[in-house]
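Please read the structure below before turning to the comments.
With one protein chain withheld, the remaining protein chains of the complex are depicted in position.
Chain nomenclature is as follows: A, B and C, assigned in order of appearance, with residue numbering initiated at 1 for each chain independently.
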Amino acid sequence: MELNIGMIGYSFMGKAHSNGFRQLPAFFPELGVKPVLKVICGRNLDAVKDAAETYQWEEYETDWEKVIARDDIDVIDICTPGDQHLPMALAALKAGKHVICEKPLTNTLAEARELLTVAENTDKKTMVAFNYRRVPAVALARQLIAEGRIGEIYHWRAVYLQDWIIDPDFPLVWRLEKDKAGSGPHGDLNAHIIDLALHLVGDIDSVVGADTTFIKERPLLEAVDGGLGAQGGEQMGQVTVDDATMFLARFQNGALGTFEATRFAAGRRNYNHFEINGSKGSIAFNLQKMNELQFYSRDDEDHIQGFREIIVGEGSQPFMGAWWPPGHIIGWEHTFTHEFRDFFEAIAQDGTFSPDFAEGTKVQAVLESVVDSAATKTWQDVPKI
Amino acid sequence: MELNIGMIGYSFMGKAHSNGFRQLPAFFPELGVKPVLKVICGRNLDAVKDAAETYQWEEYETDWEKVIARDDIDVIDICTPGDQHLPMALAALKAGKHVICEKPLTNTLAEARELLTVAENTDKKTMVAFNYRRVPAVALARQLIAEGRIGEIYHWRAVYLQDWIIDPDFPLVWRLEKDKAGSGPHGDLNAHIIDLALHLVGDIDSVVGADTTFIKERPLLEAVDGGLGAQGGEQMGQVTVDDATMFLARFQNGALGTFEATRFAAGRRNYNHFEINGSKGSIAFNLQKMNELQFYSRDDEDHIQGFREIIVGEGSQPFMGAWWPPGHIIGWEHTFTHEFRDFFEAIAQDGTFSPDFAEGTKVQAVLESVVDSAATKTWQDVPKI
Amino acid sequence: MELNIGMIGYSFMGKAHSNGFRQLPAFFPELGVKPVLKVICGRNLDAVKDAAETYQWEEYETDWEKVIARDDIDVIDICTPGDQHLPMALAALKAGKHVICEKPLTNTLAEARELLTVAENTDKKTMVAFNYRRVPAVALARQLIAEGRIGEIYHWRAVYLQDWIIDPDFPLVWRLEKDKAGSGPHGDLNAHIIDLALHLVGDIDSVVGADTTFIKERPLLEAVDGGLGAQGGEQMGQVTVDDATMFLARFQNGALGTFEATRFAAGRRNYNHFEINGSKGSIAFNLQKMNELQFYSRDDEDHIQGFREIIVGEGSQPFMGAWWPPGHIIGWEHTFTHEFRDFFEAIAQDGTFSPDFAEGTKVQAVLESVVDSAATKTWQDVPKI
Partner (left out) sequence: MELNIGMIGYSFMGKAHSNGFRQLPAFFPELGVKPVLKVICGRNLDAVKDAAETYQWEEYETDWEKVIARDDIDVIDICTPGDQHLPMALAALKAGKHVICEKPLTNTLAEARELLTVAENTDKKTMVAFNYRRVPAVALARQLIAEGRIGEIYHWRAVYLQDWIIDPDFPLVWRLEKDKAGSGPHGDLNAHIIDLALHLVGDIDSVVGADTTFIKERPLLEAVDGGLGAQGGEQMGQVTVDDATMFLARFQNGALGTFEATRFAAGRRNYNHFEINGSKGSIAFNLQKMNELQFYSRDDEDHIQGFREIIVGEGSQPFMGAWWPPGHIIGWEHTFTHEFRDFFEAIAQDGTFSPDFAEGTKVQAVLESVVDSAATKTWQDVPKI
């Protein structure tokens, strides 16, 4: 089965998604789905043309509405800043496409709800690209929890730490502008660890949080590269998003949770770390060492208890049979291959995919409750979705 | 110079303090102070007699007021549960003794303030036994901060995780009774990381927190050993303290902080862990690997930046010249030797010691603000001391 | 520039090489070389047809001589067992092809010398696929040494540990047959760490070694998968290679070296680990954590010395600018992309590539000296190449 993809956006996520599509058939041939990199779309003609060539897309386009209007496109993949997710996803759903949307789903809960209403009235599949669920070690964590290995969960403790804007001279890229990005590390990074918390622990009842902006003014942007690099000029502009947001949570099942996202943790480049403590054991994960999972079991005999460093790579572990022999690690980009594998399987077999727009909306509800809590300085109940 | 010690309490802390006193002259001979283990005091005659023999005290006593009344005692060392700190410390100060008091200083802020008022009107030295300031790696962390190596501080992130009561059958020891212990891990463990935060980052302006008690009933106590072990019977009693308390903080200098203490983190026996992120670098510490300090410097050249694992053991590092050649690690109990070393130096040279009762009261103010915050579900300003 | 590839072999290495070819143009577009996956060759028609489809080769073939005879093929890539390297590589060189050959170059030093003689009389480029030189962390290690950061080298200490045949029921695959594989972990794994030693430390003067075969008989092979997995039957056969080989070495520059390869190190799936100690610092690497490099510098101030854990991922570090932002790790297979990148650059610009067949022959000389030493129980001088 071939699925024709139209992708909007060609920067960091565009590069990563393109790679995921290309890798899929070579490593998961038994799935029987071949994504066709049909058309890539971006506003800058030269840049999108280059991207099409490098990332091996058949065609390029500068008008996203034209991409969505095409009859030969099966899946729309939205890799743009958050302020454009709503119109694009709405249009795609209305045009009868399956939709992949980068996280966070939207910049506000209201937008997410609007989108969800439409999504729920279509038979097309939706996906929010919370790719870290499909790090094999994270999928293994979920499996261990399902197997009852850590028992009843008492604690969730997560941070997502980066440091790429710690230099005050780093310029005002779109991710630092509220009208485009919606928020700073809160929507960018907390969104990820909220999604993991909902996935691994369960629903969140209430939250209290706080944020701050350490560097309030930065040089206006002059140039940007395909990664997260950029250069600023002499004029200054206002940073309108948070530099760091932290919050506490109470889960429905009685567990306590802590969350923190920042772009000011020197030396922590991409440190998405969580630990879960339960009545029978504990699990810990660190994205920078994403092929490893720490697992402690109270079922072990007393004198040999200790955190195991499981090097995830066995055929018996999620996704890993597709790659290399044990001990030959995989990289960050493989998470995209895995999420596309499962999404396309849902399309091919008319199954379900998680996280879909409903789950993406739940993340949005938590994000917005934290923002409300920071404004009111009190605990907030998380709205039900 | 000899200093005669009278110690009240002979259990876990009594064992640890006794050892610190005994070790001091052999490893810090140049200090010229010899603590004399004069009298140990406890309510149970047989037990205190045994303790006196094992821990090498000259005399034993069952009435603490008699110990304080003795003219030949220079220093009173209080190692009892928190509800007795106020009367004992008050009496000791009034009797003109130097006073060492185990942490937390008292069970309430009001008690601490009462004690502080008396302490401020004496020329005797006071000490709250926050021994983790004098883990050599922590003292080195403080030195690195003072040297400006991590720049302006943005983040403090600390947890103190234990698991010794995770078994629901573990009995109702005094540490689980509010009238004796004041609180659970909040006063026991958060007290430590609050003290470290004040020491390493600075004053805290406001906090918001939450706590929970996972196991609400436990077997009544039947027997106890000198460590933290104990055995329960068939009758059940109410747990009246928290099993876990977490909170967020804003520091005066603009830094954000997270704190969490629990006794329900499976596999984390004594995991006092903090990380500090600043504009120029980061520092991380873990008590279970207390001879190591993680340090990241943005001053390093770009392609060789990374967290250094400093194995603290050089003569150039705090306290370590007294012990063994580099690479020969020291143990947890050495922190007591170090705090006594500094306290006795303050006595011998009429200098200052930190943390004294004023600083202990500051910790109490934060602890109590968190409790208030949990009750009101809003942020609380921390009272100034 | 397009380069047409003909690859012989389609199993584990075939899968890895195919991927490297496919990935290259998307991540190193500025190189301007596009490898065309022209024809894949293997003896089993159905299997090679499947492989061609999965790995995206244009054509498949069962007769390797036909592949080499084709005019439209620029590069022959040999991914077969070692006993076939000599005839295939000889034929390819004589047909005027550039040649990539999996390691070890041949099964004996005599074969390697024969091949080298031919290679030296052609203007075509040769490559022995010692891919671990181009792990970015290893390339960084080489750079740090070249920058003088560890000074004069005193010690090389390397192990390559695996455990995939630790189960005595694991069957007699070709890698356990001397006539096909030449040797066991010695040629398979020691070859890698010898190559790294020559690359990072320099030439080896003399060696002494020993080997053993722990499990002398195994079930004959019944089925095999594309990785290292396999199933045995009821009949038993003789293991004719080593299960483990260890040796000591003296380098020309006076450094001492230890080497060890085994397939019987429980829990070490693919543990290629080396440490280098020099007069100014040390470096350590572990393939299972291949995005990390440990570096210790005596140039650091005394109280902050410690092994840095450098997470290799900066644009300033070898190869990493091509992939993702810092902290987003890459996987094992990327080493192939990197070696093809450099090899094709050598072809495109008529430059040199290292390791070529001359360097591959040097590795062979060390391997064979170790075997001789094990037989004679004395130190052996390594023949000069």
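The criterion applied here is as follows: a contact is a pair of C-beta atoms (placed from the backbone, for glycine too) under 8 Å apart; a residue touches a chain by one contact, two chains touch by 3 or more.
Since this is a predicted model, take the numbers as computed values, not measurements.
Chemist: Considering the whole complex, which of C:32, C:96 or C:254 touches the chain not shown?
Modeler: For the chain that is not drawn, the touching residue is C:254.
Chemist: One chain is left out of this view; which of B:82, B:313 or B:360 touches it in the full complex?
Modeler: For the chain that is not drawn, the touching residue is B:313.
Chemist: For the chain that's not shown, point to the residue among B:276, B:330 or B:347 touching it.
Modeler: The one listed residue touching the chain not shown is B:330.
Chemist: Looking at the whole complex, which of C:118, C:166 or C:385 touches the chain that is not displayed?
Modeler: Touching the chain that is not displayed is residue C:166.
Chemist: What residue numbers in subunit B mark contact with the hidden partner chain?
Modeler: 12, 16, 18-19, 22-23, 25-26, 29, 53-56, 162, 164, 227-229, 268-271, 287-291, 311, 313, 315, 323-334
Chemist: If the missing chain were put back, which residues of subunit C would it touch?
Modeler: Within subunit C, the residues that touch the unshown chain are 150, 154-155, 157, 159, 161, 163, 166, 208-210, 212, 214, 244, 246-248, 250, 254, 256, 258, 260, 262, 264-268, 275, 277-282, 296, 298, 305-307, 377-379.
Chemist: List the subunit A residues touching the unshown chain?
Modeler: 140, 143-144, 149, 293, 295, 297, 300, 302-311, 314, 316-317
Operating definition for what follows: only the chains that are shown with their structure count from here on.
Chemist: Would you identify the chain whose Cα-based centre sits farthest away from the centre of subunit A?
Modeler: Relative to subunit A, the chain whose C-alpha centre sits farthest away is B.
Chemist: Name the most central chain, where centre means the mean of Cα atoms.
Modeler: If one averages C-alpha positions chain by chain, the most central is A.
Chemist: Just give me the whole-number Å value for how far the CA centre of subunit A lies from that of subunit C.
Modeler: Roughly 35 Å, centre to centre.
Chemist: Return the distance between the CA-based centres of subunit B and subunit C, expressed in whole Å.
Modeler: Comparing mean C-alpha positions, subunit C is 54 Å from subunit B.
Chemist: Taking each residue of subunit C in turn, which ones touch at least two of the other chains?
Modeler: 311
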